[in-house]
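The other protein chains are all here in position, but one chain of the complex has been omitted.
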Amino acid sequence: MGEPLLEVRDLHVTFHTEDGVVRAVNGVSFDVSEGETLGIVGESGSGKSVTMMSVMRLILDPNAQFTGEVIYKGRDLMKLSKRTIREVRGAEIAMIFQDPMTSLNPVYRVGWQIAEQIRAHEQVSAHAARVRAIELLASVGIPNPEQRVDDYPHQFSGGMRQRVMIALALSCSPSLLIADEPTTALDVTIQAQILRLIKKLREEFGSAIVLITHDMGVVADVADRVAVMYAGRLVEQGTKHEIFNDPQHPYTWGLLGSIARLDGPRPRRLATIPGTPPSLLSLPDGCAFAQRCACRFERCFTELPPLLSRDTLLSRDPMPNGHLDACHLTSAEKRAHRAASLAKERT
Amino acid sequence: MTVLLRASNVQKYFPVGRQMLGRASGGRSSGPRVRAVDDVSIEVRTGETLGLVGESGCGKSTLGRCLVRLHTLTSGSVSFEGHDISGLSRRELRPLRREMQMVFQDPYASLNPRKRVGTIIAGPLRIHRQGNRTQVRDRVAELLELVGLSPEHVNRYPHEFSGGQRQRIGVARALALRPKLIIADEPVSALDVSIRAQVINLFDDLQDELGLTYIFIAHDLGVVRHVSDRIAVMYLGKIVEIAPAEDLLARPVHPYTEALLSAVPVPDPELSARREQIVLEGDVPSPVEPPAGCRFAPRCRYATEICAAEEPPLVPHRGPGHLAACHHPLGPPQMTTA
Partner (left out) sequence: MTGFILRRTLWTVLVMFVITLLVFVIFFKTPGIDPARSLAGRNPSPQVLAEIRHQFGLDRPFPVQYLVMMKKLFVTRDLVSYSNQGQQVFPEIVAAAPATLSLVFGAAVIWVVAAIGMGVAAAVLRGTIFDPLLMIIALIGISMPVFWLGEVANLITQSKLHGTPLFSWVPPLGYTPLTQNPVLWFEGLIIPWITLSVLYIGLYARVLRASLIEIGNEDYVRTARAKGLTEQRVLIRHTLRTSMITFVSLFGLDFGVLVGGGALLAEVVFGIHGVGYLTYQSLSNLDLPVIMATVVYGAFFIVLANTLIDVAYAWLDPQVRIS
């Protein structure tokens, strides 16, 4: 892969609310290289959406506080002026959201909405923007784009609307596309269409993609690398082969084990992770997963495990790449525990 | 093997658009209608879990509700334990409601936020006058334990619980009257993945302990496969295939089933990269005025003329337990049909 396009360094996002301080993102660091697809998986409350919304500085809550760096093509996005970040949004980094039903403005025609983004960043005439909108609609597989360009969002089905969103996002050829649960609200056959479209467009446009999802199947299909988040922290990251074939963190095992799969024989019972995720208002010291972890020991409760490559105890490089996980267990212990839990599943 | 519930040629249509004063009947008026359930015949056997799977607009939720008479049928009949319940009035249905209960999808919307959890679970008991106050209280505590919650929580409000816990409360409520049949309508779709497994295991355990029969409605094939003995696949108001779960998975007969199975992303990168995925073109069509002939024909890669002309009947293929409605049923998986 190429140079890192996006480098997130020790990002913390907290919200000061009436009930206390919500620590939504706690020291998240990762890279995205040019042209690669990073899948960020996690459940609700893991902080995955807040992380990426913060990258685009879309969180406008006056009670939110941000520390850390988000370096994109050499510039720290957190330090840019409002005017400059606007130039980045849409043109360099684009985002598509989960619910296509509500993500488009209902009172404007879709062609107009696409043209609005183009003209916000480029000096083109209304006519030229419209022509481009039609081309974009065609490239995302919308039939009769010349007519459909003048339709309103509610005249499209869910899958079609998501295609429109994708067309909109790609209209200024961004280098990075952030997709926040883009297929969660769609039927499974439509999801397959959209994922195939994303893969095709990835080839054409060459954009890097950050795909946020809770569905490990989607990640296995589309991503190159995977980052697993829990309670606002990264607990494991690596290539998708590493994550699926050699997962190191107990939470990842739990996540993979609890999926009701179609491939393979049916287990007697689904492996579960007992308990529920901790409240972000009162995160424990030490590992946030310790409470629910079957392999926990003393140290887990007192010391926050750093995100490290499993073969190095001391990291020489402040941000090593490769297969990292945040767990105090040694590699040998992890292997043993993992084997034990898999055996349990099969009986 | 006894049949607990039998549906014969059930139809449920909804009228579309404005209704002038009083045409609220099951759609016998003229004008376009949403044919949510269109001539479905199915039986549910005692002690089994029947999975109903399909995408939006296929009619699975509507069918579920028709089976427990939460809708009046447009035509057709439903019989429970041999008794025809299709034409019964609400009063006549009341005692039957004890035998059939429902668990709903949204754990945030299906519990009254203004009532305490104990009151919610006791609700069915009170409505059917089951026991005095002490007995009700004891039963509620028993139910909470049964679903894995602490009886101490009886005085809390729903918002004090997580989604998974709320769903458990919904299950406890459904079990209060010791029903024979539970219809679970997307009970885990709104839950996080790791919580989903907990609730699915709960359903499993309860079935073993209490001898329940389930109709499990979901769009997630993985979940349906895990819980079901038999699976019925629906498309645009019709059942296109029904078979024992493993059979359906390993040897699908209907092209839609094949496409559905293929569309589900599999959490295994090598397998995902290797397999040939069938991606259906076009949208899930609207159940208003469905196409003539086979409803899946417009999107089917194997369709021919007969498919658009004649609706295929639901008949056995590969053995009596495995039915499908297709003019070109798929052969064994190794063959690729043109």
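The letters A and B name the chains in turn, as written, and every chain counts its residues from 1.
Quick note on the criterion: a residue touches a chain if its C-beta (ideal position, glycine included) is under 8 Å from a C-beta of that chain, and two chains touch if they have at least 3 such contacts.
Bear in mind the structure is a predicted one, so any value in this text is a computation, not a measurement.
Across the complete structure, the visible chains that the omitted chain touches are A.
Contact with the chain that does not appear here is found for just one residue of A:V32, A:V50, A:L77 or A:L104, A:L104. Checked against the hidden chain, the listed residues A:E34, A:E69 or A:E116 yield one contact partner: A:E116. Note that of A:A94, A:I209, A:A271 or A:L307, the residue touching the chain absent from this view is A:A94. Set against the missing chain, the residues A:M56, A:L77, A:M160 or A:L262 yield one that touches it, A:M56. Chain A residues in contact with the hidden partner, per the touch definition given at the top, are 56, 58, 60, 62, 82, 86-91, 94-95, 97, 99, 102-107, 116-117, 120-121, 152, 154, 165, 168.
What we mean here is this: only the chains that are shown with their structure count from here on.
Rounded to a whole number, the gap between the C-alpha centres of chain A and chain B is 32 angstrom. Interface of chain B with chain A (complex): residues 55-56, 162, 164-165, 192-198, 200-201, 204, 219-223, 225-226, 245-246, 249, 259-272, 277, 279-281, 283-284. Of all residues in chain A, only 43-44, 157, 159-160, 187-193, 195-196, 214-221, 240-241, 244-245, 254-256, 258-263, 266-267, 269-274, 276-277 touch chain B in the complex they form.
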